[in-house]
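Only one protein chain is missing; all other protein chains are in place.
Now for chain A:
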Amino acid sequence: MAEQHLDGAWTRRWIEAVAAAVSSRKAELTALDRAIGDADHGENLDRGFQAVLGKLDALDDGATPGAVLKLVATTLISTVGGAAGPLYGTAFLKGAMAAGERDALDAAGLVEVLTAARDGIVARGKAELQDKTMVDAWTPAVDAAAAAGDDVRAVLEAAAEAAQAGAVATEPLVAHKGRASYLGERAIGHRDPGAESTALMLRAAAETR
């Protein structure tokens, strides 16, 4: 039977899985960014998550999900740079605040964390749906998570699938935010790198046991 609560140790395993996935798909993320941005998304995220790995060891074994998320937030903010640093940093920070002092998250708690993370990104970046940004992965993920019931594994799987579909759906869009917006119609046909890295993170969550 699937576990029904995500504790601090799970959160840590998830972040390690994200770091591994970013590292192995670094070139792919950077290539997406080269097409419509400035060719540094993979490099920047990898630098950030490698720094996170270095700091996870210093956390108490009993660290709560919120404490792990907060460490990720502050590390990403201070190491990533570009637009992705503050955006993901804010997402993890708001997620950490939503998780609070809880030792573990159930399905409802997980949805709260994902919603807070998405709201943080929207507030910081001021992007709307269909602007061809990571919001196009986050918002479908949050909506799917909220509708997935009270099984945490089902919530994670729903979020991961919706985020990936959302990332793919950025391909035909013209960008209205970020550096890709200067390309106008020339951005059509390319997937947004931030939406893809969001899908990667949520896929890693769904696969973390």
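The rule we apply is simple: a contact is a pair of C-beta atoms (placed from the backbone, for glycine too) under 8 Å apart; a residue touches a chain by one contact, two chains touch by 3 or more; residues count from 1.
FYI, contacts and distances are computed from a predicted model.
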Assuming one chain is omitted from the figure, identify its UniProt name from "Circularly permuted type 2 ATP-grasp protein", "ABC transporter permease subunit", "phosphoenolpyruvate--glycerone phosphotransferase" or "Peptidase M16".
"phosphoenolpyruvate--glycerone phosphotransferase"
In the whole complex, not just what's shown, which of A:8, A:66 or A:86 touches the removed chain?
A:86
Among A:23, A:50 or A:181, which one is in touch with the chain left out?
A:181
Thinking of the whole complex, not just what is shown, which of A:13, A:34 or A:153 touches the missing chain?
A:34
For chain A, residues in touch with the removed chain:
34, 38-40, 43-44, 77-87, 89, 124-125, 174-179, 181-183, 186
